[in-house]
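With one protein chain held back, the other chains of the complex are shown just where they sit.
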Amino acid sequence: MSFITRGFSGRSRERDDRLPPGQTLVHDFPVLSAGPTPDVDTADWEFTIRTESGEHRWNWDEFMALDIEDVSTDIHCVTHWSKLGTSWRGVSLDTLFADVETELEYVMAHSYGGYTTNVPLEELLDGQAWVAFEFDGEPLDPEHGGPARLLVPHLYFWKSAKWVRGLEMMDQDEPGFWEQNGYHLHGDPWKEERYW
Amino acid sequence: MSDAAGGSTQVASPGAALRAVPRAGWHAATVAATRRETPNATRLELDVDGWPGNAPGQHLDVRLTAPDGYTATRSYSIASSGPSTRVVLAIDKLPDGEVSPFLVDEVRAGDQLEVHGPLGAFFVWRPGSRLGAAADARPVQLIAGGSGVVPLYAIAQAHADAGDLAPFRLLYSVRTPEDVYFADELRELVAASAPLRLDLVYTRRTPEGWSKPAGRITRKALEDAVIPAGERPLVYVCGSTGFVERVADWLVELGHEARSIRTERYGGM
Partner (left out) sequence: MEHLDGNSLAGPLAEFFTFDVTMARARCGGCGEVAELARAMVYPSGAGMVVRCGSCDEVLATLVESDDRAWIGFSGVTTIEVRREPSSSSSSSSI
C-alpha cells in the first residue's frame, strides 16, 4: 500500500548539481549519535597512531603545536543529506603521518565510546583527511564529535569518526562498526557506495 | 470449544481478550474528527480499517508520504483501548517537527493516513482484579510528563471501564492549566467509583489560588505524591527522555524496584 498523504511535503529537499547522486542539500547540522556523548576533557585527551613497530602519541598541547590548517569542504551523509562549504580547522593526516613508518595499508579509526570505522591509508593522505577540532569558527561541540573528530569528506560522513582517539594500522581492510552492520566497506558518495 | 478425547478445554476467562496482544499490521485510517486538545495539541479520532483492537498503553506508527515518494514515520501513543476500530490519538506539536505540525495544523476530517499497529506489549497494563479480589492486584502509579499522559490516560480509562479495583494514582506534570490533556475525562475518572487519585504539577504557571508555586517536580514532591514503595506498586512513567530518567532514578532511590517500573521515552529533554 502506498498512497500520497494529502498536503504533506516534509522538510525542504533541495537538489543541487554539485551533489553526489541521491543527496539533498541541508542548511542545519543534524545531531544524530550512535550512543551517549563521551565526556572527554582536553586535559585527558590523547591521539595515538599504532603501527606494527610501535605507537606515536600526542596529547592536546602537543597536538595544538602541530601545523593547523583551515579546511572548507562539502560533506555527505549516507542518510541523503549534504552540506556544502563547511569550514573546519584541524591537523592534516599528512602532518600526523610525517614521521610514521608503516608497511601496512589499512587503518581502523577508534573513538572514545568504542566506535570504529575503516579507511585505506592512501585515502587519508594527500590532503584528503584531518583530525578536526573546530567547526564554523568554534571549538567542536561534543555533540558533533568534540574535542576532535576525524574528517574524511570525500567518503560518506560515517567515516568521519566523532570523538576520534587514534588510528590502528591493519594489513587488511577490516569492517568497522557500521561496515559490520550493513554499510559499504569503502563508502564513496559519488559511486553511491552506501550498503553491502 | 469442544474438547477432543484426552484434550483440555479452552476456557474463555474474563480479560482473555486483553491477554494476547494482536499482531501489528499496516492499516488505512480515515480521520473521523479533529479537535484542539490544548493550545499546542490536537485530538485525532481515526477510523482504522481492519484494526484488531489494542491494549491500553500501546502505540502506533503514522507514515506520511510526499508526492516524490519521501516518507516520514513517527510513533504516537494511543489514548483509546479495546476492540473498537475507532482509535484516538493526541498529538503534541513540536516546534521544529516535520510530522507533528502537519498532523496538528493541516490534517482534517476525511483525510487518509497510513498507520502501523498496534505496537508494543511492554508498556501495557491489564486489569488483574475481579470484584472482591482487589487485594490480589498490585496498585498502579502512573507518572506523566506533558504529552506522556496519553498512554497513561488510556490505562486509567481502561481501569475504570473494566471496573478494576486496584488503587490507581496519576501524577501529571504540565506547563500550565491549559496544557492538561483529557481534562474532562480525567475529572470523570477522579469522580468515579473506583477512583483515580490525580496529582497535578504545574511547571510554568499554576491555576488561581494554587497553594504551591510553579516549578518542576522535585524528588520530595514525587515522594509525597506516589504510592509508597512498601506497597509495591506497578509504576508507569512516560514523557520526555529527560523527565522519565529523572523520575525513574528518584523512584529507585525511594525504594521502588527497577523491575516494577516501566518507562516510555519520547525523546528530548
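Chains: A and B, in written order; residue numbering restarts at 1 for each.
As a convention for this text, contacts are C-beta pairs under 8 Å (C-beta built on N, C-alpha and C of every residue); 3 or more make two chains touch, one makes a residue touch a chain.
All values reported here derive from a predicted model rather than from experimental measurement.
Within the whole complex, the absent chain has one touching residue among A:N59, A:S72, A:S87 or A:Q180, and that is A:Q180. Summary of contacts with the chain left out: across A:P36, A:G85 or A:G137, the touching residue is A:P36. Residue B:H59 is the one among B:H59, B:K93, B:H159 or B:H256 that touches the chain missing from this view.
Within the complete assembly, residues 7-11, 13, 20-21, 23-24, 59-61, 73, 75, 116-117, 119-123, 240-242, 262-269 of chain B touch the chain that is not shown.
In the full complex, chain A makes contact with the omitted chain through residues 30-36, 77-79, 114, 158, 178, 180-183, 194-196.
What we mean here is this: only the chains that are shown with their structure count from here on.
If you average the Cα atoms of chain A and of chain B, the two centres end up 41 Å apart. Against chain B, the residues of chain A that register as touching in their complex are 1-11, 13.
Contact residues of chain B toward chain A in the complex are 26, 28, 64-68, 70, 72, 98, 102, 106-107, 111-114.
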